[in-house]
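Here is the structure we will look at.
Of the protein chains in this complex, one is absent; all others appear in place.
Right after this comes chain A.
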Amino acid sequence: MNEALISPFIINHPTAVQTSLYSYRAQLSRFDPSGRFVGVGTFDGTAYIYDMDTKAAVRTLDGHVKNITSLDWSRHSRYVLTSSKDWNVIVWDLSLTCDPPQRFATIRLDAPVSSASFHPRNSQIVLALTSTGEVYLQDLRPSYRERFELCEPQEEGEDEEHSRRAAMTVARFDPSGKHIFIGTSSGHILVFNTRTRVMVGRHKVSGAGGMKGFEFAKSGRRLLTNSSDRTLRQFNLPTYPRPGEGILETELEPTHRFNDPITKTAWNAMSYSPDGEWLAGGSADPASHKIYIWDISNDGQFTTALDGGRDSLLHLHWHPSKSSIVSTALHGNIFIWHSPNPERWGAFAGGFEEVDENVEYEEKEDEFDVEDEEEILKRKMKAEEEDVDVDSLEDDAHQNVQLISQNDEDDHWADQEPDEDATSWKMKIVIMEGGDTLP
């Protein structure tokens, strides 16, 4: 909202650690869609919600008995989803006042869960991937209640290959929620229509090896893949046929490839900046905490590598609107990176403007003219006639969670029986006892 005043330039990439939060055995941390909170999943199975105003943990989500493999936020941050190796996916409701919070829903699968996520439009639709390579779409809405396994359709005469069907290793909704993208161990990307569960696209990415991770730019037009050949590939996505109109089978050619040609490091995580102009890649180097930054707008050029010390990087996530990254280090440190602005001392003086270099001042023609006071007053009054808008909120904060809406049947399907995730929910402040409390 005030990015313009705080930093007058466009979003830059972060350059330094602003705060480090310590969370015992943290494994991953993600900003919520408003940027107010960070959700942290640990190896112990406990998740924590940190408040970014105070940089303190405000909720402890205790429910899993094995390590948390992924964490997702609903679009207005009311619900949090955690998936764990204990075969469970738990949905938490942060608006409840009880502390510790109670689980809102539990989804039990038949194998350790390697990732799970909310549908971007409705948190009652959950996509889950198990470590055995199966992907389930679970619909929790009362009148749809079902679990559906997404399978690659087999063509006739392929029976012998059937047994060697490649395991699914990545499953993500695209930002509109219209499609589900699934990556396989054989280097394929499968695209399903969410509503009909029909496969609408299949891509071969040659040379990539098994898929390890997907990331979408906010527009949903660009997909970034992480694969076992230690290269990040960016693709421009084609338009997919409507369900029932066939399957788009093409080989996708990446627009950019990102890797470290010298150390050939693998990648643990990647994230686009909110405007999609920057890409951050978290290196899997076991002896350093390195975040590589590439400038997408400048033809994907490598810009810098941020160094966060010696604890290796496990996960990173870019803030939904600001120039800020949260990165998780082995041994429990969570770094909040920011791009600091030097203090402008000129800001302390009213009507004072700093210039970088001396400027020969040229007096304007009418600068010291004595004007009729009444004229000035009249002009001022005239200027004040203009209408102002003091209360409408065409707010940037809401743009961050705004969805790409095509307003078609897919959206209508997802919007039926909406969840109770509204912008107006409030996180109750639980005042900690102890310290300076007096009767």
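FYI, a residue touches a chain if its C-beta (ideal position, glycine included) is under 8 Å from a C-beta of that chain, and two chains touch if they have at least 3 such contacts; residues count from 1.
Following the convention adopted for this analysis, contacts and distances are computed from a predicted model.
Taking the options "WDR5-like beta-propeller domain-containing protein", "sulfate adenylyltransferase", "N(6)-L-threonylcarbamoyladenine synthase" or "Ubiquinone biosynthesis monooxygenase COQ6, mitochondrial" in turn, only "WDR5-like beta-propeller domain-containing protein" matches the UniProt protein name of the chain that is not displayed. Within the whole complex, the absent chain has one touching residue among A:Ala26, A:Val40 or A:Val58, and that is A:Val58. Touching the omitted chain from chain A are residues 1-2, 4-6, 18, 36, 51, 53-54, 56, 58, 338, 340-341, 343-344, 347-352, 377-378, 380-381, 384-393, 395, 397, 426-432, 435-439.
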